[in-house]
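Missing here: one protein chain of the complex. Every other protein chain is in place.
By written order: A, B and C. Residues from 1 in each chain.
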Amino acid sequence: MRDEIMREELKEECGVFGIVSREGRASRTTYYGLFALQHRGQESAGIAVSEDGDIHLHKAMGLVGEVFDDAKLEELKGDLAVGHVRYSTSGDSSVINAQPLVFKTRQGTIALCHNGNLANSLALRESLKEKGSIFQTTVDTEVIAALLAGSSDSDLVISIRSVMKELKGAYALIIMTRDRLIGVRDPLGIRPLCIGRKEKDLMLSSESCAFETVGGSLLRDVMPGEIVVIDRSGMKSYPPEEKNEEKLCIFEFIYFGRPDSVMKGQSLYMSRKRAGKILCREVPADADFVCSVPDSGTPSAIGFSEASGIPFLEGLVKNRYVGRTFIKPSQNQREIGVALKLNVLEEVVRGKSIVLVDDSIVRGTTIKRLISRLRACGAGKIHLRISAPPVMWPCFFGIDTPSRDELLGARFSVEEIGRLVGADSIGYLSLEGLIEATSSSGFCTGCFSGQYPLDIEGADGRYALDTAQKVRT
Amino acid sequence: MRDEIMREELKEECGVFGIVSREGRASRTTYYGLFALQHRGQESAGIAVSEDGDIHLHKAMGLVGEVFDDAKLEELKGDLAVGHVRYSTSGDSSVINAQPLVFKTRQGTIALCHNGNLANSLALRESLKEKGSIFQTTVDTEVIAALLAGSSDSDLVISIRSVMKELKGAYALIIMTRDRLIGVRDPLGIRPLCIGRKEKDLMLSSESCAFETVGGSLLRDVMPGEIVVIDRSGMKSYPPEEKNEEKLCIFEFIYFGRPDSVMKGQSLYMSRKRAGKILCREVPADADFVCSVPDSGTPSAIGFSEASGIPFLEGLVKNRYVGRTFIKPSQNQREIGVALKLNVLEEVVRGKSIVLVDDSIVRGTTIKRLISRLRACGAGKIHLRISAPPVMWPCFFGIDTPSRDELLGARFSVEEIGRLVGADSIGYLSLEGLIEATSSSGFCTGCFSGQYPLDIEGADGRYALDTAQKVRT
Amino acid sequence: MRDEIMREELKEECGVFGIVSREGRASRTTYYGLFALQHRGQESAGIAVSEDGDIHLHKAMGLVGEVFDDAKLEELKGDLAVGHVRYSTSGDSSVINAQPLVFKTRQGTIALCHNGNLANSLALRESLKEKGSIFQTTVDTEVIAALLAGSSDSDLVISIRSVMKELKGAYALIIMTRDRLIGVRDPLGIRPLCIGRKEKDLMLSSESCAFETVGGSLLRDVMPGEIVVIDRSGMKSYPPEEKNEEKLCIFEFIYFGRPDSVMKGQSLYMSRKRAGKILCREVPADADFVCSVPDSGTPSAIGFSEASGIPFLEGLVKNRYVGRTFIKPSQNQREIGVALKLNVLEEVVRGKSIVLVDDSIVRGTTIKRLISRLRACGAGKIHLRISAPPVMWPCFFGIDTPSRDELLGARFSVEEIGRLVGADSIGYLSLEGLIEATSSSGFCTGCFSGQYPLDIEGADGRYALDTAQKVRT
Partner (left out) sequence: MRDEIMREELKEECGVFGIVSREGRASRTTYYGLFALQHRGQESAGIAVSEDGDIHLHKAMGLVGEVFDDAKLEELKGDLAVGHVRYSTSGDSSVINAQPLVFKTRQGTIALCHNGNLANSLALRESLKEKGSIFQTTVDTEVIAALLAGSSDSDLVISIRSVMKELKGAYALIIMTRDRLIGVRDPLGIRPLCIGRKEKDLMLSSESCAFETVGGSLLRDVMPGEIVVIDRSGMKSYPPEEKNEEKLCIFEFIYFGRPDSVMKGQSLYMSRKRAGKILCREVPADADFVCSVPDSGTPSAIGFSEASGIPFLEGLVKNRYVGRTFIKPSQNQREIGVALKLNVLEEVVRGKSIVLVDDSIVRGTTIKRLISRLRACGAGKIHLRISAPPVMWPCFFGIDTPSRDELLGARFSVEEIGRLVGADSIGYLSLEGLIEATSSSGFCTGCFSGQYPLDIEGADGRYALDTAQKVRT
């Protein structure tokens, strides 16, 4: 689960959902599907539907529940729909960049939804511009559309296959034409995309939790490099010509994915709980109780508790009503920032030693303040345990990481970090332990290891891949 | 914590907060204080400040974070402030009823905030109208103001004392004049009100969690029947002439109050955890794990786990982004309602027997659907345990209870309820057990026992005390 | 017609409209009636309806077309309706002061709409507060309601008659009860109120233009001091016990009333045209053409043209799209203010001498800039003619006049004014001429003569009658 105030650090880019519906209520199901994916993006939301060959679109800034009302959904008739949620950055947050994007091309009108980040986006844009393309947004989706439109093949699947050869990076796409829904996942499968079913209807989604929310169930993941075409008659798969090992972003398992989603056949909740158990094995600690930073640290904390036999208690309580917007406390009210969101249960922590479990440390400012508040409430020893390795490298594939200068893990040793945040002891899960916890394999672990699954040209020197030539709108 | 979708059942009326600030940033502190009380009302929010004798007011429909922005707060200058959050009902939800209400009276201009419900509101209105009063709202606050203004005494405290003799019911009031903040709690102390301090500043609040959020701490509860006057020089207490036993609404301990608040010197969190332990003692159950209906059932579930030795696991995951507004699923999408809000962690529950802990059952529709989903995900035996007695009677003192026809506890035996919601076994905490869990005494338990601390004329026949003669606005 | 930018000077307070409808579409007719009265107030709009004894209300800040939509009107069912438009001042402009105000009193629920100003409002408020009344708004309407509620008579008409004895000032009221519409005009008839009919339906309105807009016609003016009661069975008149000479605000004839309205049996348009003719007779001028400051100066300019034989031409063109809100030009763009609103037709004015006709000069800033622009466009001699006498005194009865310090007419002789605004010659219509133009008699001419129809205590020293003790909201 996402925590906007405290965790303005690692952010997913987007969530996508699509359906071909026999009932013809495609937009309504997509609406509920996007609700289930809201944790993947709270900036803007949009749905496009196809009705008798016409594509209708509504999108706006805001949460799904704010962008759509009953009247808007009623206008979006049609049995094919595709929807998108996008996350809120300060920079080029604008309705012009909201998705789906709808393009009229020689292949007809298509709606595109994209989750991911192209590493060679800038080079592709420049090359397309040289050939006469014009760009109205700053999102990669438009680059992909321009490449598709430039393909001379009349078969859209062949065009997609040929465009995929040019794309370098992470992309989970849903493309809607007048009569088909096409799911595409990059050859390394860096971003997730899966197929679901509700009775006879087939769906695509970033995460399986959306299928259950709308009353359906997960069928399977889209394979890396696979193209999946869904129409009214069923589904057809176009596997990649050359099969790569999957390199799913491991942060989907750690933090991004909803705990009730399943990826690679594994429950993310169970994987996080196992991570807590292994964490206990690797860096054990003794204390009066185990406590989590809610909500994302809780599954691992419960796992740690199970493995250690130390009881799990709630020592921090979250204010469920702190929304996206609130007025920043002034300098002399700095402590309010964390307190608005999380409060310490003094009666629980007073005089007690604690194993405090969180899923990651990025800049470290929040955990530092939390520990200081715990101390103020009379907590004894605080043993900080993180259910993932230190984040040391930036992400090039769709996660909003700070620069290395701000990454605590890149600048300090584990011991130094412990001292900096004020913990009595500190322990991170090893990368091996994390992989073990997933009960799986095939991950991009670039942010921990610096080993990226794709060659990043000029890598370290180009964190901000798409910051040049921005039109702020 | 409140859960709008699933729990459209028992609702608190309001939250109040006030401060006399040396810094002069009274509105800003009130803003953060109201954030911490947001669980007590999401319909409207308002703040009034006193600046050099002028009272300035801003209030509107919406959450605190929506009603105020930086510019609005800047305009609300002054070193005294009082704020209010109100809950959303369908009926007379209107900005005209939003609080604080500001009145010009012979005693000068006063701002009033009220949490509670007068049982004799209708009779008082009629009698005031006979004397020539006019009413523009449907809230009790206006009745109280009219009574105050009708008092001939020039000393506001004496006027309040004399008005209190006429009021019958629950009221926690904060009254702001040009230079004073006056806290008033009804003689039975049915609704909570407490005093806090932040350095030299004194505050009043419905709950102590607001004090910690703004960086202060709890001093003490306002006593039943006490009048507390705070001005720039300090605080003065006017105890009741005749001391009654306190009759605090016990639902504050069970559900309304935030777990990190302290009432009667007791941590609500610890009390709820103890309730879980006693629940285990009174109606034990054996299962593979203990699971809560998040978030409100969690402390008791952890207590049950601790007492029974059965591990606590999360079997249900909550969607944090389902806000106040979403489009109602249509008839054939009924199952979506609960699924939008809560999803089952199939891997956790499949093949496992469960002790499922919740804090109360009102209409029973939500728990019934949840159990049905757990079954669909392969759960084994489900032992439902409720950390409070059956709700059998309506509330007359500020809680929005359904009519007895809709109260499951009023219509069926415990065994019947268990069968109706589909549980394999069911157990409620006894009233004695609940009182024991509070480590305290002096409660209104009318909704469980039908024993009200005040004589309710015509009681059973008059659930809707203030529905007559409404002006819908 | 009103001209917000240039004429931020004399402003009407309000417009009122009411209907008892056989068709039961009372709110819809009221909506269109308020559209026709929009020139009397653009700040807020509201409609209250009576349906089977319930009074429903909707009001908000904004123009009629912004405040209501189809859904809102649909909700306002009922066969009695009363509506109000209010004008925008900077001070206490707030939805709390928007009308109709709805009061629950011992006489039942009543909705009140008021146009006018009580000269003894402050004294009445103080006296009511002494008796225990509370006030939530800063409008006189609430004072009138409090007086009505304080009357012990069960017959509302008798109560109104007795309250009228206490009111001193201007008031045109429409009071709606569950089954009656009551029109009241002050004993001097300072503000207008008239009765109209559409088939069998009877209506009340500030001006007759509203009757024609909804497809009906004017029946007659409500007489000064008369009370008119309309119910489903027809109309009943309660004439004043003692008959006063009418003292209608003469500015209704000059500027406030819409030209297509009829008052005292006279067309306002024809009266303004006659004023132009008499103006020509009293202060003739020779020029190439007669030109008006549009739109309010046009009827008199046409009259001047007719009397003088000098052709009427448009020399100034108005931007119809400059609405209520626009960003104020900065200091070095001062000239833009007038230019946004009015532009000179250079080809018409170049090298020509002009008789420039306007209806009044208050502060003189606009006419000064206009003359300066005319000069810049090559105009020759400019003979300024004003179709009313100089405004020399403040109004105490509902018109927003500046203080005498800012009234050009109070500070300078006519010749000085001509020089100050840059005219080659200047001429005002005499008060006798103005009265002659109305083809009528019985006016308040206080702003020209300083002779008020009511004794104004402390007069000159108390311009701001209701500025004390304001609660800004």
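In the analysis below, a residue touches a chain if its C-beta (ideal position, glycine included) is under 8 Å from a C-beta of that chain, and two chains touch if they have at least 3 such contacts.
Since this is a predicted model, take the numbers as computed values, not measurements.
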item	value
Chains on display which the left-out chain touches in the complete complex	A, C
From A:106, A:200, A:220 or A:419, residue that would touch the chain that is not displayed	A:106
Of C:68, C:87 or C:135, the residue in touch with the unshown chain	C:68
Listed residues A:130, A:405 or A:455, member touching the removed chain	A:130
Absent-chain contact - pick from C:47, C:81, C:167 or C:302	C:302
For subunit A, residues in touch with the removed chain	54-58, 95, 101-106, 109, 125, 129-136, 142, 145-146, 149-151, 469-473
On subunit C, residues whose C-beta touches the chain left out of the figure	1-2, 25, 28, 31-32, 35-36, 38-39, 42, 63-66, 68-70, 73, 209, 212-215, 258-260, 262, 267, 269-270, 295, 298-299, 302, 306, 311-314, 317, 319-327, 329-330, 333, 335-336, 339-340, 343-348
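Keep this in mind: only the chains that are shown with their structure count from here on.
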item	value
Central subunit by CA centre of mass proxy	B
Distance between chain centroids, defined by C-alpha means - subunit A, subunit B (Å)	36
Where subunit A touches two or more other chains at once, by residue number	none
